[in-house]
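What follows is chain A.
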Amino acid sequence: MTNLAGSRPQLEEKPTKFVPGQPDMWMFVLFESLLFTGYFSVYLVSRTQNEELYLRSQAALDLRIGVFNTIALLLSSWAIARCVKASREGAYRPALINASLTILFGVVFLVSKVLEWVKEIHMGNTFTSNEFFQHYFFLTSIHCIHVLIGFIVLGVVVYQLWSPVRRSQQLVETCATYWHTVDFLWVLIFALLYVVR
Partner candidate 1 sequence: MSTTFNRRLLIVWLILTSMTLAYVWMDHTVDQNGTLRASTVVTVSAIVIALIKVRIIFREFMEVRHAPAWLCRLTDAWVVLIAACLLGSYFVGSAVS
Partner candidate 2 sequence: MRRTDGELILFWTLPVLAIIWVSAFFLFPGFVHPMSPTMSAEEVAGFYRDETARIRYSMILFNWFGVGLIPVVILLAMQIRRMAHRTPILCYSLIACAGGPPTLFLIANMFWLLGSFRPERAPELTQLLNDLAWLTFTILVPYLIAQSLLLALAIYWDRQDRPVFKPWVAHFNLLIAAALAPAAFTALAYTGPIAWDGLLSFWVKNIAIAVWIIVMGIVLGQTIRQQRAQDRVIA
């Protein structure tokens, strides 16, 4: 592991091509985004069949909360990208700090998501209210399950960075790839639920 950390900066001088993390994780990224594309397509088609209802229900969503959510997740994604860079350069302390920031922003996202759900439910918009809110609650909660799994994944990152005997760069990159997937899926969900007209 130590000689690997020593040799990596050389790689940076003369950039060689490498797949970040396990190539296997990319399989997950592509498959999972395809699966979500399926969900999105169903949503968009149902939307066009009953546009009035969707527009009326959409008015009950607060775009500002959505923007806040997105920025929180983008921040966390940024932090984990910094974490990967730092750990590649052997700077494990900054890497750990960035990993913790990722978790922090993830928690911010989660809390604001739950608060938004509570707000919607208080307004009388629940999973069973109408078709739009079926899709809204379905997409946001399946995404939230991914976020929760993401916390386990980030736990693996922290565990790897914590002790000098572990510190597998490949695992850190694999986990980061997962977290970015959670991020970009949210970017799509945000656009489709809040912005699309």
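For anyone wondering why these and not others, all candidates are chains of the complex that A comes from, given by their letters.
Keep this in mind: a contact is a pair of C-beta atoms (placed from the backbone, for glycine too) under 8 Å apart; a residue touches a chain by one contact, two chains touch by 3 or more; residues count from 1.
Small disclaimer: the values here were computed from a predicted structure and weren't measured.
The candidate touching chain A in this complex, chosen from 1 or 2, is 1. Within the complex formed with candidate 1, the residues of chain A that make contact are 9, 12, 15, 17-20, 26, 30, 33-34, 37-38, 40-42, 44-49, 51, 55-56, 58-59, 63-64, 67, 70-71, 74-75, 77-78, 80-82, 84-86, 89, 91, 173, 176-177, 180, 183-184, 187-188, 190-192, 194-197.
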